[in-house]
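Just dropping this structure here.
Here the complex is missing a single protein chain, while all its other protein chains stay put.
Lettered A and B in written order, each chain numbered from 1.
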Amino acid sequence: MWSFPLFPEKASALASSVDIVFFVWLALAGLVASTVAFLIVFFAVKYRSGSSANRETADEQAQNRINRRIEIAWMTIPLVLFMAMFAWSAEIYYDYATPPANAMVVYVVGKQWMWKLEHAGGRREIDELHVPAGRPVKLVMTSQDVIHDFFMPVFRIKQDVLPGRYTTLWFEATKPGDYQLFCSQYCGTDHSRMVGRVVVMEPAAFERWLASGNSTGSMAAQGAAHFREYGCSGCHGASASVHAPKLEGLFGRPVQLADGSTVIADDRYIHDSVLLPRKEITAGYAPIMPSFQGQITEDALLEIIEYVKSLKTAQPGEVR
Amino acid sequence: MSAVTVPSAASYLEDGFSLWSWLSSVDHKRIAVLYAISITLFFFIGGAAATLIRLELVTPTGDVVSAETYNKLFTMHGVIMVWFFLIPSIPSTMGNFLVPLMIGARDLAFPRLNLASWYLYIAGGVFTVGALLMGGVDTGWTFYTPFSTMFSNTHVFAAVAGVFVVGFSTILTGINFIVTIHTMRAPGMTWFRLPLFIWCMYATSVIFVLATPVLAMTLFLMSIERFFGVGVFDPALGGDPLLFQHLFWFYSHPAVYVMILPAMGVVSEIITCFARKNVFGYRAMAYAVLAIAIIGFLVWGHHMFVSGQSIYAGTVFSILTFLVAIPSAIKVFNWTATLYKGSISFHAPMLYVLGFIALFTIGGMTGLFLASLAIDVHVHDTYFVIAHFHYIMVGGAVMAFLGGMHFWWPKMTGRMYSDAWARFAAILVFFGFNLTFFPQFVLGYLGMPRRYHEYPPEFQMLNVLSSAGASILAVGYLLPLCYLLWSLRYGKPAGPNPWRATGLEWKTTSPPSTGNFATVPVVTEGPYAYSRQERPDER
Partner (left out) sequence: MSDSAAVLIARQYDDAQQQRSAADLGIWVFLATEVLFFGVLFAVYTMTRFNHPEAFASASRLTNITLGSINTAVLLTSSLTMALGVRAAKLGLSRPLVGWLCTTIALGIVFLAIKATEYYLDYGEHLVPGLNFAYAGADRHAVELFFYLYFLTTGLHSLHMVIGIGVVATIAAMASRGAYSPAYFTPVEVSGLYWHLVDIVWIFVYPLLYLVSRS
């Protein structure tokens, strides 16, 4: 109990950048706070009631001019400092918000009170995230119930996880090890038990780990199974007689909607099309798709999305 | 300044001794006393919740209370401390008592509305304590959807009803103060001759009337959604949980300025008196107060940097948050400069105020850490945030509240208390506070999340330090209860102006008569006309 950490480990380049900003703020805050404290103590002692300090002001006008200059100084100097710190911090924040295109994707579903993760290759985890060192990893996350938050102190990163939406975060781990994972948005009774581990492995070890284990096929393959199981192919499949949008080549492309607007067919679009089909009607199609709200779980939906993604390069009618 | 006020009537304390005379009084001073008693009660209820929380957190496992109970404890602590202590504390006690006196008026503009405010406060308190007695609420004081609308099985509606009702209490107080300050100043009391406490009460009241209705409607919408299952916060129904957060924080951020602006007003009154000096940069101080109130309405999104709001929104809110820190910084610098070439004495009110300046500076600077986007992504929803706002609200607002109570106690009660005990309590509070909350900055950066019933064992030592500090803090808060109440019976009579302070309130008797002033005073100079050569009485 007597040896306890005072500062967290770090395991990514962005984490180091954040720490530097932190230390600069620490220095500035320390400087200001100690200057104020020092002056308070100094003035309190020097000008204590009954002391013989000189309290006269020889030239009031001159003193007033100096005072006004001091006031302007202690408005503009903080302003300049703050804007500089803002810009530095915002730059790192934008880095946080832009995952590299080649990031390895892992899907996360938070629910009361556990994290369910699935790698694209199909390997599933509960309350644990295995990642390789030296490779950017992007998490695509949603919640099954209330708002949660995926927090990994070692990477200095967190992101709220919402129902009905996908949020993302990305990081690139530099150092193998076991690190903490917390839920950091209050979510009910066992909020403090919704914790786990992030395991950063050497790339080779990670590949071995990925290959072993409980995969029942890649996410896309499982998605294909769901696609048949829930009857999606009945309308969207090659031999469907119903007039429904084709999904081959759809993912990532713009879609023209009935009200004239255009959206990009991304994860969110597929998600909402399945659960809230009346929200965005494709131009030229009738709003007859039923909603699968309550029937398809968030996990299964992520697999279906992976399947639709895999059709990006398919031709209509090509069976996958 | 016109000095003569002949004590024509009995003091307000002697103007009727029955309970009914107190409960039906429209005298702003009596209503202030009613509020003082009720908020003290709520402070100790909220404090009891805090005690249990800190007791639980001494060990990493949840062995004192169950998880459900713990969640209810931190919710109640937040709800009661925010709405039933911090927000009303200085405005409804010192504001009510002093605003008419400081501007030379006989009462507030709407005395019956003032009494209605207190009854609304009590009604709100009944609902909230009712929720507590029925088993508690576990949503957190922030009531985030969809947990509060669709998942919590606790008495959300009762607690929300309490907050809704007490909101109207503050709206009415805000209307009363704005109208009073605009229309009932004594002759010669121009805006720039007003004590800074009045400027702060004015800015606080503007926030009261503009922000609180938004909270009322938001809570109403949330309750309907919970009740009827239809609403705008549920994604499955086409709604958006972030909409709740935007609406909630649109009120709740200005609300924190409601908590600190009155405290800043108290500090300005006390520091000028005990440094025997005019405040440095009066106009800058007055404008800073208005700037804080206005810019404070524009920064709410800094509670939502990782919520899923767009990064561009985050950027705008970050810049504005840095901007709102500037007027606060100006105030700290100006208070420090006020000490320069003053004649400083260290009675208890001054100790609280000097402590405020140090702790508010630390709390304010850590706000800058949080305004920085990259750092906030790491420390949002951790103990770093908890430490930040407790430095401002407890190290700041509560210290100022205690300082103000000690400063105006002789005026309100006609009695002096033991300055030795008071100074001891002030120092105890300062040390206990720092021991309680400084370790929490470290815990937060280490990654300990908020609202955690259990935590990893390596965080234990810092938690133990924090809980130890809390026990010292508790003693520091109980002491004033003892010696102040003792002084009511056995304290020395105070006389009209024991601190030899400027300000119209000190021109009346202690305690003042019901009508405050026998003749309307005429004001001919600024608020802090202390002569630098003066030496205060040693008491």
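In the analysis below, a contact is a pair of C-beta atoms (placed from the backbone, for glycine too) under 8 Å apart; a residue touches a chain by one contact, two chains touch by 3 or more.
These numbers were taken from a predicted model, which means no experiment stands behind them.
Participant: Going by the stated contact criterion, tell me the shown chains that border the hidden chain.
Facilitator: When the full complex is considered, the omitted chain touches A, B.
Participant: For the chain not shown, which residue from B:105, B:131 or B:293 touches it across the whole complex?
Facilitator: B:105
Participant: Given that one chain is not shown, which residue among B:33, B:171 or B:266 touches it?
Facilitator: Considering all chains, including the one not shown, the answer is B:171.
Participant: Which of these touches the unseen chain: B:68, B:240, B:419 or B:458?
Facilitator: Once the missing chain is taken into account, the touching residue is B:240.
Participant: Please identify, in ascending order, the residues of subunit B that touch the omitted chain?
Facilitator: Residues of subunit B in touch with the missing chain: 100, 105-111, 171, 174-175, 178-180, 182-184, 209-214, 216-218, 221, 224, 227-232, 237-240, 243, 247, 515, 520.
Participant: Give me the subunit A residues in contact with the hidden chain, please.
Facilitator: 258-259, 276, 278-279, 281, 287
By definition in this document, only the chains that are shown with their structure count from here on.
Participant: If you average the Cα atoms of subunit A and of subunit B to get two centres, how far apart are those centres in Å?
Facilitator: The separation of the two C-alpha centroids amounts to 35 Å.
Participant: Using the touch definition from the top, list the residues of subunit A that touch subunit B in their complex.
Facilitator: Going by the criterion above, the answer is residues 1-2, 4-8, 17-18, 21-22, 25, 28-29, 32-33, 36-37, 39-40, 43-44, 47-50, 53-55, 57, 67, 70-71, 74-75, 78-79, 82-83, 85-86, 89-90, 92-94, 96-97, 112, 145-147, 149, 151, 153-154, 156-160, 162-165, 167, 180, 182-193, 195, 275-276, 279, 293.
Participant: Write out the stretch or stretches of subunit B touching subunit A in their complex.
Facilitator: Touch list, subunit B to subunit A: 62, 67-68, 71, 138, 140, 144, 146-147, 150-152, 235-236, 238, 241-242, 275-276, 280-281, 284, 306-308, 311, 314-315, 318-319, 322-323, 325-326, 329-330, 332-334, 336-337, 339-346, 354, 357-358, 361-362, 365-366, 368-369, 371-375, 377-378, 380-382, 442, 445-447, 449-456, 458-462, 532-533, 535-536, 538.
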